[in-house]
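Missing here: one protein chain of the complex. Every other protein chain is in place.
On to chain A.
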Amino acid sequence: MNAPSASVTEPVLRLRGVRRAFGDHVVLDGIDLDVAAHEVVALVGASGSGKSTLLRTINLIEQVDDGEILLRGEEVSDPRVDADGVRARIGVVFQHYNLFPHLSVLDNVTLASRLVHRVPRAEAERRGLELLASIGLADFARAFPDRLSGGQQQRAAIVRAIATGPELLLLDEVTSALDPELVGEVLALVRSLADGGTTIVMATHEMAFAREVADRVVFLDAGRIIEDAPARQFFEAPREERTREFLARFLAG
């Protein structure tokens, strides 16, 4: 979009013509997207519009059929790239938390630090306890995840994702599986991460939250980016007819 500034500071993430199809079904149809450092980008769109698949391709869990993905200028969609190394640089939070049920909350949080980043256990645990304390879950450090509420589990999952200091955080519908009264605590944590300068790409159905926290909102429909605009403009003066329809449907309930 704004080429001059992009050349000055390299975007954390750059997608160029990313395509992904399952058989005849084209899920991502030429996605171009830049995410600058400290930027928060919200992906919105109906179910099946390709939001989740897009996040999965960024994390190299899903292979691209065409186009390229650049992480700080390095083409990571190249099959010769060490995918584990790339994934270690990206944090992911899932809709259903996906905490490891056989590990304590603290072990969940420190696992990647210890195994992937080779941080000594004592240091990893000190940092893990610090993080858990920051979200008020220090008392649950030695407990197993099934003792936690959904909101607590999701917050622990977020802390697990950021424990290794990833360059980019991907959030995939992180509040969709939660009871309504638990959504707030998770969104508050995401908000504080965004305020703290974490670079975030999040797929979400929470329009009010996207408007409040995101710098940019990207509207996907049938695997294409229909509109990519600053959050305020996106909600107040969308340019595209389809965006207006989508928002109208959402506001109608």
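Please note the rule applied: a contact is a pair of C-beta atoms (placed from the backbone, for glycine too) under 8 Å apart; a residue touches a chain by one contact, two chains touch by 3 or more; residues count from 1.
Note that in this section contacts and distances are computed from a predicted model.
*Asks:* Per UniProt, what's the omitted chain called: "Helicase Helix-turn-helix domain-containing protein", "CoA-substrate-specific enzyme activase, putative", "Succinate dehydrogenase" or "Amino acid ABC transporter permease"?
*Replies:* "Amino acid ABC transporter permease"
*Asks:* Among the options A:Arg72, A:His96, A:Arg127 or A:Arg224, which residue touches the chain absent from this view?
*Replies:* In the complete complex, the chain left out is touched by residue A:His96.
*Asks:* Which is it among A:Ile61, A:Ala133, A:Ala188 or A:Ala248 that touches the chain not included here?
*Replies:* A:Ile61
*Asks:* Can you say which of A:Leu115, A:Ala133, A:Ala188 or A:Ala248 touches the chain missing from this structure?
*Replies:* Only one of A:Leu115, A:Ala133, A:Ala188 or A:Ala248 touches the chain omitted from view, namely A:Leu115.
*Asks:* Against the chain that's been left off, what residues of chain A make contact? List them.
*Replies:* These residues touch the chain not displayed: 59, 61, 84-85, 87-90, 92, 94, 96, 98-102, 111-112, 115-116, 160-161, 164.
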